[in-house]
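The complex appears here without one of its protein chains, the remainder shown in place.
When the chains are written out, they are named A and B in that same order, and each has its own residue count from 1.
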Amino acid sequence: MSTQYNVIGTRPIRHDGADKVTGRALYGADIQLAGLLHGAILRSPHAHARIKRIDTSKAEALAGVKAVATAADLPESGEKIVDLGEGATPLSYIRGNVLASGKALYRGHAIAGVAATSQHIAEEAAGLIEVEYEVLPCALTAPDAMRDGAPILHEDLHTKEFGETTGKVSNVADHFRFQIGNAEQGFEEADLIVEREFHTATVHQGYIEPQNATVLWNNDGRVQVWTSTQGSFAVRDTTACILDLPVAQVKVTPMEIGGGFGGKIPVYLEPVAAVLSKKSGRPVKIVMSRKDVFEGTGPTPGSFIRVKIGAKRDGTFTAAQGYLAYEAGAYPGAMVGPGAMCVFAAYDIPNVTVDGFDVVVNKPSTAAYRAPGATNAAFATETVVDEIAEKLGIDPVDLRLKNAAKEGTKRADGPKYRRIGCVEVLEAIKASAHYNAPLGGPNRGRGVGIGFWFNAGLPSSCTISVNADGSVNLVEGSTDIGGTRTSIAMQAAEVLGITAEQVHPSVVDTDSVGFTGVTGGSRTTFATGWAAYEAAQDVMRQMKERAAKLWETDASEVKAEGGVFSANGKRMTFAELAARIGETGGPIVGRGAVNPRGVGGSFSGVIADVEVDPETGKTQIVRFTSIQDVGKAIHPAYVEGQMQGGSVQGIGWALNEEYYMDESGTMRNSSLLDYRMPTTLDLPMIETIIVEVPNPGHPFGVRGVGEANIVPPPGAIANAIYRAAGVRLRTLPMKPSTVMEAIWAK
Amino acid sequence: MKWFDYQAPRTVGEAVEAMTLHPTARALAGGTDLLVQMRAGRRTPDLIVDIKKIPELNELRYEPGAGLTLGAAVPCYRIYNDAAVSRAYPSLAEVANIIGGTQIQGRASIGGNLCNAAPSADAIPLLIALGATCRVTGPNGERTMAVSDFCTAPGQNSLEAGELLVSIHLPETPAGGGARYLRFIPRNEMDIAVAGAGVAVVLENGHIQSARIALSAVAPTPLPVDASALAGLAPDEGALRKAGEIAAAAAKPITDMRGTADYRRHLCSVLTRRALASAIAAAKETK
Partner (left out) sequence: MERKVHVQTTINGEAAEFLCEPRQSLLECLREILSLTGTKEGCNDGNCGACTVTMDGRIVTSCLVLGVEAQGSEITTIEGVARGNELHPLQKAFLEEAALQCGICTPGFIVAAKTLLDQEPHPTEERIRWWLANNLCRCTGYDKIVKAVQKAAAEVNQ
């Protein structure tokens, strides 16, 4: 494989850049249609309550109100099981989360929707809907919901144990186990065993743009949706499924999207807006308030984790055991599977047992959040590993290097790694200026941590059509959350031998491009980039045929290099040949449709320097470096941006972010004032070290960069706090009062 | 938001008349608290009286010897951008610079911070420590009261129906006087105080002549603390420790999402000690 690239590795300006710095880019909430109605959602004030009666008459009577919808307006889901890309799920769960029927399962659970001529009227009308609740006791944490006698959320939820349905009704949807070797025996071989318990709070993705959906149920029966989503096809399929329509009847136009991080994969508003549109005969737009976003959309699971690792005196890990109970929220599907796969994924340990529990609780139904499940797990593992290093007197990076996963290492859940970059990430940490720099002040400490994320493949489609001036139009279906139009276009440009600027990428609606999976799993540059690569190869095949026709030779004789076609001493640039496609057979359209298997996992590391105020317990990040194996950095500036963004989300998770719930299950801090995401003043510059161990499964070696970087920060920061203040924190967030209480208990 | 009407009177008299006619009316200065509360349904006035067009409420006037007149609607940025005010009351300029972020400071006023009467208000403990008074006008005429008497409960103040806060008055900083407000927040900006301490001190002949302390976020209202025990002490580590103890003993904190009662009490001690040290340093410079 050639590693000399013309476009890949450069930093062109993004194609949608001008629109996004001038305010012209249209996000979901920006859409305006003739006759547009505004919607509002009434939400449950109780964390767990039987809905005995809903009376919408007063709302309907308010001037300006055009339609009201409740779960009764959605088709019955029956026993239907659907797979919308995230595994087999009863349709009743998906439908039930969109509009509650029977019971409200969390505070913020949608009960009814209203459409009116203004937002203010819609909100007033929602307040006029009368709901009679029978309030039930609630279970808010995994340990709470797992104990005998806990309030049961779903009377029909039968616990699955090791793959078998047990018939037992409980809040544990699933208990599974991954096992390699013999952990018990492995611990007997250990000279040192460290076992610790950890609690992590529910946290939110915190995208700045609230969820929104605009729907027109047209007079011909077609349902048109405009929304900010990570996956337009996922919205199409889910909406069609809930409304019991054929997918061909639903068209989804993805608007620009203001952040997602996993949280904008599920569907919340679209089916409600659709029903309201059908009832009113007008398009309906619903935009969530920030409070709705916190209370009504899926955050990432809180968790209880126990990690036990055994090591020999020389540092060799002999065994590991994990117990992970994740809070799914109201419906099964906590990201405990990936958590359990990732908990020891950075290490080569011969004997491992991991137990995972998917537990429903009376909190919002959880969604993915950047390497979902892995950050919770790595927080536990990385602090235990740090403690082992301390007890054995081994440098924490050396201990990790000694046990680092590498090609051939078998993960607890079964697969063996292909070529991976865990060792290279650790070596980069060790060699970095940061790791070798002095701390520079009192009450400071330095911590390291590493983490793993699989990355995803999933289907992607792309077409490229050639313009007579030598430019090309690239059509794709991956919504662009951070510059992927450009990282995809660059891969096409590399194949075509033209510049990134000569490629005009468009993200189009579900009627206009082949099926494309969500922008998630760090997959877009990898998989849609691959589709673009295939489409560009298809263009090149056709271009060579045209050149062959002009030169009256065989296509196999035509060579292409650096944007120049040649054969038998004749040469033509891409643009010159493009100008003649009309006379050689007409338009050229290349197509790429892939479902790639060669996904390459990504390892990430962090060096964090903190300063802890010993009198207040407040932690300040004073220096921070993110290191990640990205395979190949297509657009290095965007790769750095992903690493910096993931790092800072990890910092927020580590230090201050949490759903602060009262006993009744009400989130007390559902605003961006009290849900404390980092501000610019809370951070230093975030240094980055890009490691490139090419993924053998991708034409350009891409692994994907979006997620692994959020995994190590909480563990690394906990280790840094230990060195700064002498206390080991095993609870997230490590907020000032928690650190202070640990200092007092010292 | 519920429907309301809007008026922007030009005189105090017109404002008082409007507020007297509409018992649920609220005065709008920066709106950075009021509009949030209205949107959340916590306040439902039928009339908003925009007071920013009334000259007296926009007055910002420092007269050496006489002190500072601070109109109730003066936004924070005008305070810290005013060189004379910043020189005479550096602690006030600093508080104006930590309420919200830059955007909030373009609108929010110290008068609004006072009327909003949040237990966690950043400006009020400092105003109390500085001995500030406020001028109130209503249907029955004008009255003056100490800022320390203004707040009555979380979100409630002692304004009677139809009354309007016109201005806040700060006395001249005495020779040897210094002041500081410090708060504790988990982030470095854009946050609500977990606890805060406003301290003003006057030094005379190398000793503390007088000290005033007030705390935020540890009682239903900003809390004045009896600091008379500090008078006569040398401004040293012993006095700082004593001030911290007095503050911690006076605090009546609760446990909520922003912190536990124990933690808040501890912070009162730390913040009061640090604020007093800083006030003493400032006082030594004003001598």
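Rule of thumb we're sticking to: contacts are C-beta pairs under 8 Å (C-beta built on N, C-alpha and C of every residue); 3 or more make two chains touch, one makes a residue touch a chain.
Since the model is a prediction, treat every value here as computed from it, not as a measurement.
Checked against the full complex, the one of A:I13, A:A248, A:A437 or A:A468 touching the unshown chain is A:I13. Taking the complete complex into account, A:G206 is the one of A:G206, A:P596, A:G631 or A:P733 that touches the chain left out. Considering the whole complex, the residue from B:N188, B:T260 or B:T286 that touches the absent chain is B:N188. If you put the missing chain back, the residues of subunit A touching it would be 11, 13-14, 16-18, 20-27, 29-30, 32, 119-120, 205-210, 256-261, 287, 289-290, 481-483, 637-638, 640-642, 644-645, 647-649, 671-673, 677-681, 683, 685-686. Subunit B residues in contact with the hidden partner, per the touch definition given at the top, are 1-6, 8, 28, 30-32, 35-36, 39, 48, 50, 52, 75, 77, 100-104, 106-107, 188-190.
The working rule: only the chains that are shown with their structure count from here on.
Per-chain Cα centroids separate subunit A from subunit B by 44 Å. Residues of subunit B that touch subunit A in their complex: 1-3, 101, 184, 186-192, 194, 256-260, 263, 266-267, 270. Interface of subunit A with subunit B (complex): residues 120, 123-124, 615-616, 618, 655-656, 660, 668-669, 673-674, 676, 678-679, 681-682, 735-737, 740-741.
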